[in-house]
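Below is one structure, written out as structure tokens, with a few remarks after it.
Removed from the display is one protein chain of the complex; every other protein chain stays in position.
Let's turn to subunit A:
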Amino acid sequence: MKAIVNRSAGLLTEIWLPVAAFAAWWIFSLNSTSMYFPPLARIASELGNILTTRFATDVLPSLQNLGTGLLVSVALGISAGLVLGLVPALYAAASPLLEFMRAIPGVALLPIALFMFGIGPDMKVAIIVFGAVWPVLMNTVDGVRGIDVLVKDVARSYGLGPWNHLWRIILPAASPQIIAGIRVSVALGVILIVASEYIASTEGIGFIELQSARQYHMDVMWAALLLLGILGYAANVLFRVVEHRLLRWHRGLRGTEQGESK
């Protein structure tokens, strides 16, 4: 009972400001005649329009490409990070090259990706992977390299096989850092999907945004922008739920559990 009260109180403190801000926007923009700042009421109805009529043709492709790109980034980043983290000599050799490649902004590869993959989903996924793989990869390397010597001693002295060692020691031990890396990758992924849809594209939320701006449909443009914000926010919330579950032990260990989940 007390937990429910606490939870609703927590939700209230979090939500009152956004609600107030949107209410103010709604009210003050009601009679707006500015071309750049149309009434929020019209933006909202365009948003509804996008979600009903263009969901399958534009929203879904964006989500699919983003999802695929992030999945590939995470899988690739964790596997490569594990190998590099476990073989110090390999990491020492690969490190300058990795630092160099990661210094190239993902969007800078758009022209070449266009050539190689065309304007289809492959190009978008490739751009996301190239830009978003680094935080997962680097954090996995750091996480694996930072595993306590004593933990390694325990694993060795009890003769754990490679599979158990990987699955029950290395991955969980590195998971706080891996998850922090994925979090950054998700944010990068959202940026990259939009950027990739700006270039020679025929679908996607980024495409809607650019196309409507070019046609002076500012209400549609704002609606697409809002949708991107909502999607990014939703991705973050989803991610927090997963993180909350996976890293329960980590919070407990640090004694920072605030009682909200009890």
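We adopt the following convention: contacts are C-beta pairs under 8 Å (C-beta built on N, C-alpha and C of every residue); 3 or more make two chains touch, one makes a residue touch a chain; residues count from 1.
Assume contacts and distances are computed from a predicted model.
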| item | value |
| --- | --- |
| Which of "ABC transporter ATP-binding protein", "Sarcosine oxidase subunit gamma", "5-methyltetrahydrofolate--homocysteine methyltransferase" or "DNA ligase-associated DEXH box helicase" matches, in UniProt, the chain that is not displayed | "ABC transporter ATP-binding protein" |
| Hidden-chain contact residue, picked from the options A:I50, A:L82, A:V144 or A:A173 | A:A173 |
| Contact with the hidden chain (one of A:A94, A:L114 or A:L160) | A:L160 |
| Which of A:A75, A:M116 or A:V151 contacts the chain that the document leaves out | A:V151 |
| Contact footprint on subunit A, counting only the chain that is left out | 148, 150-151, 153-154, 156-161, 163-164, 168-169, 172-173, 175, 249-250, 252-253, 255 |
